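Apart from one protein chain that is not included, each protein chain of the complex appears where it belongs.
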Amino acid sequence: MPHLHLEYTANLTDLNADVALMRLNNALVGSGQFGAEFDIKSRAVKVETFKVGTAMTERGFVHVKLALLSGRSPQIKQQLSESLLAVVKELCAWPAGVEVQLCVEILDIDRESYAKAAIGV
Amino acid sequence: MPHLHLEYTANLTDLNADVALMRLNNALVGSGQFGAEFDIKSRAVKVETFKVGTAMTERGFVHVKLALLSGRSPQIKQQLSESLLAVVKELCAWPAGVEVQLCVEILDIDRESYAKAAIGV
Partner (left out) sequence: MPHLHLEYTANLTDLNADVALMRLNNALVGSGQFGAEFDIKSRAVKVETFKVGTAMTERGFVHVKLALLSGRSPQIKQQLSESLLAVVKELCAWPAGVEVQLCVEILDIDRESYAKAAIGV
């Protein structure tokens, strides 16, 4: 906890996913909401097959999902999503002529049934 | 909002993912539930590594997840899942000798902490 998933469409060719994850993780550490930087587990997936709406316009999106153990207040969740969205907006030069939607979603992980272990720590 | 994820196993070789997303998006627009076709963000992933059950029979699946901002009624959600399932059933000729399961799941996105922005729109 937390788990972050970054999806971005393949037409956003200037987006560097490694840099993106580093910046997003830094924002999470900077939020002061997480005890250990070590706990932040983030991954990025380039989406090769996608469709936004039904029109023929060229479009793309970036979608960040942050999954947190249940129990945080709505205010904290809003702050986290806004701070992640601020990072996403600055991730790269967005391609001209592409309509890009940027979204951040916060979801809960059921705390009682979450199990974990660490190897080599 | 909404976000649609389509997963399909690699043994469903006649499934055209681009066509599938177009048909699913059209069904969502046709439902009348979404203000702007632009809002529908869909992606497809071919699943290369999978296992259905424990038997040696050849099997596969198609799984559609539709994530909606929270607040819709159970009836609306059922209608949406049934209409998406109807699309999925007709996506392709299913391979002979493969047991294929088709599933549609509707889930809520927490409305209060959802953040978004648009570039170039």
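Letters A and B mark the chains as written, and numbering starts fresh at 1 in each.
One rule holds for everything that comes next: contacts are C-beta pairs under 8 Å (C-beta built on N, C-alpha and C of every residue); 3 or more make two chains touch, one makes a residue touch a chain.
Source: prediction; values computed, not measured.
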Missing-partner contacts on subunit B, residue numbers: 7, 9, 47, 49-55, 59, 61, 63, 74, 77-78, 80-82, 84-85, 88-89, 94, 96-108
Those residues of subunit A which, in the complete complex, touch the missing chain: 1, 3, 17-18, 21-22, 25-26, 29, 36-46, 67, 109-110, 112-121
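Just so it is clear, only the chains that are shown with their structure count from here on.
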Degree value of the rotation bringing subunit A onto subunit B, based on Cα positions, nearest 5: 120
Subunit A and subunit B, separation of their C-alpha mean positions in angstrom: 21
